[in-house]
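Data first, discussion second: the structure below is written as structure tokens.
Here the complex is missing one protein chain, while the rest keep their positions.
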Amino acid sequence: MIWQLEFIILILIIFSGIGALMVKDLLGAGILFSAYSFMMCLLWAIMGAVDVAFTEASVGAGVSTVLFVAAIFRTTRRSKD
Amino acid sequence: MDPVIAFIIAKYNYWMYIILMMIGLCGMIIKKNLIKKIIGMNIFQTAIILFYISIAAKKNATIPIIAHAHGDGHAAVNAAGIINPLPHVLMLTAIVVAVATLGVALALAIKIYRQYHTLEEDEIISQIRE
Partner (left out) sequence: MKTFGIIAVVLCGALLIYGTVDFPEWGDPASPASTYVSPYYIEHSIPDTSVPNIVTAILADYRGYDTMFETAVVFAAGIACIFLLRIEKRDSPRSRLYRHIPTGVTIRIEQGGRLPEGSRDLERIDSVWVPYDLIIKTGCRLVIPFIQLFALYVIAHGHHSPGGGFQGGVIFGAAIILYALAYDLRTAQTHLPIRTSVLLSSTGVLIYAGTGALCLLLGANFLNYSALAGLLGVDPVTARSHGILIVEIGVALAVMAVMVGLYYIISSAGRLDEGL
């Protein structure tokens, strides 16, 4: 497909992946992880895997984010590193 | 110089997937917070799924759903013009197993927090050693 689009989305994926691991606020890490998951779904839809992109959109950017936010709500939002 | 440039252009996307996998692995080993370790595990899993999907892609091919095929009179299907659907099937299973693992990992993190009142690995180890 259009290689420029794939390249830009890959760069965004790498940056949000690194960001999700380096941010000190756990809620921000969860939201960045949800953005990472949604951009993965876009990349797979560009590569032609429509069933896998559908599953990742509903599971990764939906239920997985809700479970993360619920777990952070029940434990703590601060982290030391 | 030209063969090197051609080699890099042919293979750079595999290298970016491997960099993504190593980011996830790095996050699992180096980070001390439990939730960050779980996020690293999920990054690793989705990067592996991306690698498999990239194997299945074909140039100038269409998605693996055969159009206008209900009923009789199917046209001959050209196998080289349709994207390989087998890695897609394997990765569907991988995604669902990933979310199940995420659920159990978060439940374990909540239980550890209930017992030790912290989510940092070094504080938990110092509390166990007392």
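Each chain gets a letter, A and B, in the order it is written, and its residues are counted from 1.
Going forward, a contact is a pair of C-beta atoms (placed from the backbone, for glycine too) under 8 Å apart; a residue touches a chain by one contact, two chains touch by 3 or more.
Just so it is clear, the structure is predicted and the values come from calculations on it, not from any experiment.
Counted over the whole complex, the shown chains touched by the missing one are A, B. Of the listed residues A:L10, A:A29 or A:A71, the one in contact with the hidden chain in the full complex is A:A71. Interface residues of chain B with the unshown chain, by the touch rule above, are 10-11, 13-15, 18-19, 21-22, 25-26, 29-30, 54-59, 61, 64-67, 69-70, 74, 77, 79-80, 82, 84-89, 92-93, 96-97, 100-101, 103-104, 106-108, 110-111, 114.
Mapped onto chain A, the interface with the missing chain covers residues 50-51, 53-55, 58-59, 62-63, 66-67, 69-71, 73-74.
Methods note: only the chains that are shown with their structure count from here on.
Taking the mean of the C-alpha atoms as each chain's centre, chain A and chain B sit 11 Å apart. Against chain B, in their complex, chain A makes its touches with residues 6, 10, 13-14, 17-18, 20-21, 26, 29-30, 33, 36-37, 40, 43-44, 47-52, 55-56, 59-60, 63-64, 67-68, 70-72, 74-76, 79-81. For chain B in complex with chain A, the residues that touch the partner chain are 13, 16, 19-20, 23-24, 26-27, 31-33, 35-36, 39-40, 42-43, 46, 49-50, 53-54, 56-57, 61-65, 83, 88, 91-92, 95-96, 99, 102-103, 106, 109-110, 113, 118-120.
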